[in-house]
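If you scroll down you'll find the structure; I have some questions about it.
Other chains of the complex are left out, but the ones given are in their true place.
Each chain gets a letter, A and B, in the order it is written, and its residues are counted from 1.
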Amino acid sequence: MDKRQLLEVLDQVRGGAMSPADAAERIGTVPFAEVAHAVGSTMIDHHRELRTGVPEIVYGASKTADQIAAALTELAARGGAAIATRVDSAKADAVKRLVPEATVHELARVVMLGTRPDRPPAAEIGIVCAGTSDLAVGYECQLVCEFLGAPARVISDVGVAGVHRLLARLTTIRQCDVVVAVAGMEAALPSVLGGLVDAPMIAVPTSVGYGVSIDGLVALASMLSSCAPGITVVNIDNGVGAAIAAVRIARMGR
Amino acid sequence: MDKRQLLEVLDQVRGGAMSPADAAERIGTVPFAEVAHAVGSTMIDHHRELRTGVPEIVYGASKTADQIAAALTELAARGGAAIATRVDSAKADAVKRLVPEATVHELARVVMLGTRPDRPPAAEIGIVCAGTSDLAVGYECQLVCEFLGAPARVISDVGVAGVHRLLARLTTIRQCDVVVAVAGMEAALPSVLGGLVDAPMIAVPTSVGYGVSIDGLVALASMLSSCAPGITVVNIDNGVGAAIAAVRIARMGR
């Protein structure tokens, strides 16, 4: 409730059109819906999109198939479409049985339901993946970007150990308005790319690697330590966070 | 050298206006200048701004006052202005003696030289600092934003332990096109802010704290783990990186 709305309510109180109790209720009430599901209930925040520009995205890793299906259905009923991430294939199958009209993207571990309304065009997002193993995170990012209304393309297999492969794609990458760089292991890709493009760049470390890579922590720390200034970073394997950040930026350029 | 320029060179070769040797020279040459200073020499990358949209910023922590003064002078001679960060007060004094026309910003540990040419207006950047102790990083960020041509304001002392202080400033913050959130200790500020604004947000962890805070690592990890999606993060105390990222985004909105 912003100041204008508050003044309207207060005017109605003054005018007698609204009782103080109703006004107090109105001022203090926050709209939530309760979704019934197997265990307890989850409050879904329907005003989130108005407030933050991004609707709720269901994080599947810590939810049961029942909870995912209920949340997708509830969200899609209101927003036209809904998306869940980190849904492994067993869970995805179970969700699909509960909500047959859902679409499953296996490699990206994403389940989608419904169609989002048309949105004003946004600037284009380029998702650059260092290696084949980084594609799952890259595709998750791409699907979330598109769900949020921004066109996104994946450019893959351009790891820095073959820097000419990256240079060969440079023109394409430089045409993107926002760049997401996805890499595991030593994660040198954003450092090289950071010296070659002038677009805002978001780096996503992945858990690809072994031994001293420590499940992506080294890729993360490497990106944060980059000698190429102006790179921002999200959590390990966090394709969703990168997508939301990228879309917020892309909307500025539309 | 982009494809268009390459074709021009090749046309000149075909037309005889340029010899193959000159063309090979032209295609293969990378322009650098060498700046003489006390120990060895540093290559300054004059094309960096063309390539990445951001001129070189002198990182003072690992340089002597001599090296900082030489780099500032060289960069300002070509670009009109130059800036050095992480210059402690002793070094800043020494630089000032060598380059009297330089300006020193003590709390922000910044030294500037010269004036940048006018630039097209960019969207406004809001730098939100959780506590007084985070202001040094916040001011460093502000000075670099302005050096790069983007207006930036600092909003301070809005830590989440007094969430009403943050809410009191919310209208101001929501007017900014890009938000930089600076916080140390448990760094909860971006999580709360992330649920209240729809602008792109960059979080800067600071080394403020003690004990288990481990020099800012917990603030960093906390920001990366945020339950508010779409927040991107830079290295600890990295006001410069946040500024560059913010300015790149702000330019999309101008």
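Everything that follows uses one rule, which is that a contact is a pair of C-beta atoms (placed from the backbone, for glycine too) under 8 Å apart; a residue touches a chain by one contact, two chains touch by 3 or more.
From a predicted model like this one, the values you see are computed outputs, not experimental measurements.
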Copy count for the complete homomeric assembly [2 present here]: 8
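Quick note on the criterion: only the chains that are shown with their structure count from here on.
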Inter-chain centre distance, chain A versus chain B - centres from mean C-alpha coordinates, in Å: 26
Residues of chain A that touch chain B when the two form their complex: 3, 48, 51-54, 57, 123, 171, 177, 194-202, 220, 224-225, 228-235, 240-242, 244-245, 247-249, 252-253
